[in-house]
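Note that this complex is displayed minus one protein chain, with the remaining chains in position.
Think of it as A, B and C in the order they're written, each chain with its own count starting at 1.
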Amino acid sequence: MTPAAGARDHLPPAAAGGRASSAPLLGRDTEPTLFELSRPGRQAWQLRTTGVPELPLEELVPAEHRRPSPPQLAEVSERDLVAHFTRLSHRQFSVDLGSYPLGSCTMKYNPKVCDAVAALPGLADVHPGAPASCTQGWLELLVELEEALCQVTGMAAATLQPAAGAAGELTGLLLMRAWHESQGRPRSKVIIPDSAHGTNPASVTLGGYQTVTVPSDERGCVDLAALRAELDDDVAGIMLTNPNTLGLFEEEILDIAAAVHEVGGLLYYDGANLNAILGVVRPGDMGFDIVHLNLHKTFATPHGGGGPGAGPVAVAPRLAPFLPGPRPVRLDAVDVDGAGPRFGWETPEHSIGRVHSWHGNALVLARALAYVLVHGGDGLRRVAQLAVLNANWLRTRLHGTYDVPYDRPCMHECVLSAATLKRTTGVRALDVAKRLLEEGFHAPTVYFPLVVDEALMVEPTETESLQTLEALADAFERIARQAAAPGGAELAAGAPHGTPVGRVDETRAARTLVPTFDARP
Amino acid sequence: MTPAAGARDHLPPAAAGGRASSAPLLGRDTEPTLFELSRPGRQAWQLRTTGVPELPLEELVPAEHRRPSPPQLAEVSERDLVAHFTRLSHRQFSVDLGSYPLGSCTMKYNPKVCDAVAALPGLADVHPGAPASCTQGWLELLVELEEALCQVTGMAAATLQPAAGAAGELTGLLLMRAWHESQGRPRSKVIIPDSAHGTNPASVTLGGYQTVTVPSDERGCVDLAALRAELDDDVAGIMLTNPNTLGLFEEEILDIAAAVHEVGGLLYYDGANLNAILGVVRPGDMGFDIVHLNLHKTFATPHGGGGPGAGPVAVAPRLAPFLPGPRPVRLDAVDVDGAGPRFGWETPEHSIGRVHSWHGNALVLARALAYVLVHGGDGLRRVAQLAVLNANWLRTRLHGTYDVPYDRPCMHECVLSAATLKRTTGVRALDVAKRLLEEGFHAPTVYFPLVVDEALMVEPTETESLQTLEALADAFERIARQAAAPGGAELAAGAPHGTPVGRVDETRAARTLVPTFDARP
Amino acid sequence: MADYTPHTEEEIAAMLGVLGLDGLDDLFAVVPAALRLAGGLDLAPGLPEPDVMVRMGGLAAANRACGPDLVCFAGGGAYDHEVPPVTRALASRSEFVTSYTPYQPEVAQGVLQAVFEFQTLLARLSGVPVANASLYDGAAAVVEAVNLGAAASGRQGVLVSRGLNPSWRDVLGTFAAGTGHELEDVGLEDGVTAWGTATQPEPGVVVVAYPNYLGCLEDLGAVRRLCDRTGALMVVAFDPVCAGILRSPGEWGADVVVGEGQVFGMPLSFGGPYLGLFACGAAHVRRLPGRLVGETVDAEGRRAYVTTLRAREQDIRREKATSNVCTNQTLMAVTAAVQMGWLGTSGMAEIALRSARGARYCRSALLAVPGVEPLSTAPVVREFALRLPLSASLVVERLAEEGFLAGIPLDGAHGTDERGLIVAVTERRTRDEIDAFASAFEKAVR
Partner (left out) sequence: MADYTPHTEEEIAAMLGVLGLDGLDDLFAVVPAALRLAGGLDLAPGLPEPDVMVRMGGLAAANRACGPDLVCFAGGGAYDHEVPPVTRALASRSEFVTSYTPYQPEVAQGVLQAVFEFQTLLARLSGVPVANASLYDGAAAVVEAVNLGAAASGRQGVLVSRGLNPSWRDVLGTFAAGTGHELEDVGLEDGVTAWGTATQPEPGVVVVAYPNYLGCLEDLGAVRRLCDRTGALMVVAFDPVCAGILRSPGEWGADVVVGEGQVFGMPLSFGGPYLGLFACGAAHVRRLPGRLVGETVDAEGRRAYVTTLRAREQDIRREKATSNVCTNQTLMAVTAAVQMGWLGTSGMAEIALRSARGARYCRSALLAVPGVEPLSTAPVVREFALRLPLSASLVVERLAEEGFLAGIPLDGAHGTDERGLIVAVTERRTRDEIDAFASAFEKAVR
């Protein structure tokens, strides 16, 4: 029963049953799994009375297809089910509990009104395969969102199908491929900066391209000369974020765009950092041809512990005919009195095909539209302004306590480094992160971007107040101070204390893989 | 800012602002108040755009009635509001987190389906003053619930207006008074056993009666001889629970009823313990004339941290004309084809008047009806059976470790005593309660009923599993064992550790009263 | 049959074995055999949850809920104010919903702190320094205020303005049968209380509503002087929304302030659960009914909250308690704390102001309808009274068919007959809605 010899497992033997409580509010006890709570014969489900004739299974499924016995899942009461998952929720940090300055992830407040929108039965209970006559509201919603996203990005048309940023990237690369093929040749290389997010090179591979990495210059931006050196007519395009993953605006973006376009390449915009520039500057105006957006970042749709997201892809006019289909579209008014459906589906002429089972993560898209409608153009611009203000305030405040590798005005996030701290005290970026957990904040992103040693990537977002920033900065400073004090390294290495579990042994997890309850040794 | 000199207040100075986090998941840090999070000028509210002409305040309210400046509440962002109350929720035990064996309170699982019922817009958004033609569904619901409650209690008619048990008690006493007045004389005394809940004597006073207390006999039941000694024609009635607050069934109930009725008194049934006998035996059949029910106990409507409840009062036929009005009633079919309203309001002939602003805690009533419909008669009976089974199992298991003052089969709860434990170890019932909190269980009710020294009143309810009972019993036993070990008394006196705050200084709260944030010294 | 018990048949058998019993019925051996229900309860068999949802959904569908299909102009103690998704989300956190009264403060700081904040917010709004943790509803709060006032003054006489919500007045009368308070109704003139008509020379308590049931603003200065003169306690049933722009009862000199808190985040709910508001001067804190949360410290000196002055409560003093309230409406107090936090200083003023604007606009529009007359000329805020050319109930029925809940008909107690109607306008009513209402009104009174 214990995960391994020597390991101390706090569960008393009775945990295999319906133990009510693993010390809720205490946070220092283990929660049994559903499987340990299970007792044969217990039941939570209740199903509708249908009156349908109750044929036996044997008459319904031929013997060779029948399962010998029902799948053994877990058998718990509704009461224990509720207690179990409620207790699990108490072992989970979230935006709703406190500041979550996870760089590159834009963990802003997720407005509750968007939850209410997503719960509307008129949206939530619609079958995706229903005829368009039954889904006019949804079609209008999608068209309206597409138009808003095109406006925000400065593009001509968009697909809402991709379910997350990485899906958007791959979709964008396939659009790139389709475009070049239509021009006669697919080309073979895609350029990405060394600071890029890991999904970019992974998507490049899946798009059938080779990744060519260009270095950042000493200011943290794309080294234009190095880029030019890589450009030739085998380059399909370049993938960039702007601001980049160092939180810095690529000031030479127009030169970059010109250079890439000159060799016939396309510019792909990774929209993960769009929050920084909403309503201030648009990817389309910078020269990008393809843009994905992370609605779960910029448009505040909740992350759900790792998803769902939504990664629409917007494109310049020349790429629109290649977009995935079917797409929701406004229909030309068929009859003058407005009767008949006003929205329908259309597959673009040279569509690369579907990239989702249905129409994308629709309820996420509905939330995003609600967010756009609440803000309007001005509100979105203010989002960017205050996100950037917050990041710069924090950078200025922490400058001196931590290294600031690229010490100039940043956009929505700033990348710090614990390199000096590590050299002088032995306390690493990871330790700083764990100490922050003890302080009641979520940790920033660590060890990314790869180009910064001991990186701590802090993105406060616009929904955090000055007082929160002050408390966060205080915590950062306290951590550095205590690291330097006697015993500081041990203190940090032992962190976090007080969290539901202490520092987790990641190496062991990978070495002795236990991917399911049944795989426990 | 600190509550008092010498007190250690963990809030750093920045807490006065929008500090994001008081160490969520850690549970050992203080959460600032809304007022400390407040910053002038912050705003969470958003209101509908109406287009109504925007007259200035001065034109709307005469000067002498105008507030000189808006009421100073708190000014927080929606984000901080959410984080604040979410963190507060993490500082709160609940049924959904674990076992809550609080005697006399019936903290059973509150089915989520009832939440869904209460959220139906067709129930939640109905104005209580709308004409009956607009509220036929509600009227039918109330009538159906009333009928079910009459069936469960064995009574003839009921009022659903009382908002809680105590309100039901007072309503019942006023019915008693009205009845006796209709018989010529109100009488002056009401008898209650010494084990009764405090609301009973308090209600008696408010009903304009004097309380006469009768003692329990050595078996924990009403001392019939002592009762008879008190009975005369000035006794308006008796208030009883059965099972009583010791969890014991008053076996002589028929004799008690006969004796009280003989002097012209009425029998009032305090329904707080009805969970024990659902579908097994009915107050009406025992001879009771007036019965209140605690729907927030027996019928699983959630307690909400102390309310809302619902305390309907059901009565024997002769008392029906006195019930509060207006009452929801079935209308005699006006026209044969079923058109027109089928339900309406009616005020009983000798009604004592309203006891609620409207019709009672309607959404609580709706939840209760849903609970009744799910269970049906058989399901309710099973509830009682298993509640009693659980309590007896626990009593049997803990017998020996704790005193069981009345050691015979109990009903839905059992009253233990820490008297011996206290004598031998110095550890009191209160300490046992606090130690249980450390173990991750809610404490039982302590020091009630008053007739038991160092009482620990344990009501597991039927929704707890055998495994939960085992874990709870283990904890009880561990606590007793550790109390007896060296240092046991100190350990217990220091409990609870690990909870959001340690043992709370109740004396100080009463001595230096700080009833609002503004009253802080 | 369905239930939520976890017991398997084997477990039941094992547990019975431990008890030495043969079957579940044996658990009830102590119950006289004659009493035991042989045939079980005469209730329909249990239904699975989805069937129950269908049934309850059917009942819900048989109502006409306020919303776009029945635009709400009704008040009378229940108002259609904004309930934002954020309030719903926070107030429905299951830790708040499924906990009991905070008997163990160490694991109940969530509810306790929320209630402490509620008390503070209510004290600030009402203008008196102490507020309790809630009572059942507005009516219950008035009853308790009168009980407190009578105890404090040592007198049984109570002057009650006819401007008090008539349902609350009814409840007051019901409970006076037990307490023996002598209630004297003081009538209205042109919409406000004619205190001069009162006959009790030495009342113990004076109860007035602000604004009153007709929406009119009473002269609280006069009430204060009356109380000063007679030694009575001044009880003000205030409207907590209008309080956003009105002088607070505390400033007017109220001893006890009561009201209905439904307006702070609770849906109309067919009348409940609502929230009885109760606040008073520091002098009366030991007579305060119901629960009170106070700040204190824990064993380590950290700030903590706990229910306090428990000596007042019935579980301590039993028949001598200041009230019999035990279970109250805590979840509603938490809801109100969230909602007041959402509104904040500016929002509280804003909903009052917007409601007043809407009421002014609507009143003018309705008074332009031929045959409709004002019931008083006294200033109003968000509710106002009209005299119609025909039965108010009939007009309400007619307008319901047109998609409007037109208001609450008055009974005869307020200087009108069955043609009196009170109409409420909240910040949620749009100009278009009011315009449409006015034109439907015009047709309905023809």
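Simple rule for what comes next: a contact is a pair of C-beta atoms (placed from the backbone, for glycine too) under 8 Å apart; a residue touches a chain by one contact, two chains touch by 3 or more.
All of these numbers come straight from a predicted model, not from anything done at the bench.
Counted over the whole complex, the shown chains touched by the missing one are A, B, C.
Contact between chain C and the unshown chain involves residues 49-50, 53, 82, 84-85, 89, 94, 428.
By the touch definition given at the top, chain B reaches the unshown chain through residues 18, 25, 39-42, 46-49, 76-80, 82, 86, 111-113, 115-116.
We take it that only the chains that are shown with their structure count from here on.
Most remote from chain C, judged by the distance between CA-atom centroids, is A. We define each chain's centre as the mean of its Cα atoms; on that basis chain A and chain C are separated by 45 Å.
Averaging C-alpha coordinates per chain places the centre of chain B 19 Å away from that of chain C.
The residues of chain B that reach two or more other chains are 42, 46, 78, 82, 86, 90-94, 96-97, 109, 111, 374, 463-466, 499-500, listed in rising order. Contact with two or more other chains is made by residues 2, 4-6, 11, 47-49, 84, 86, 89, 94, 107 of chain C.
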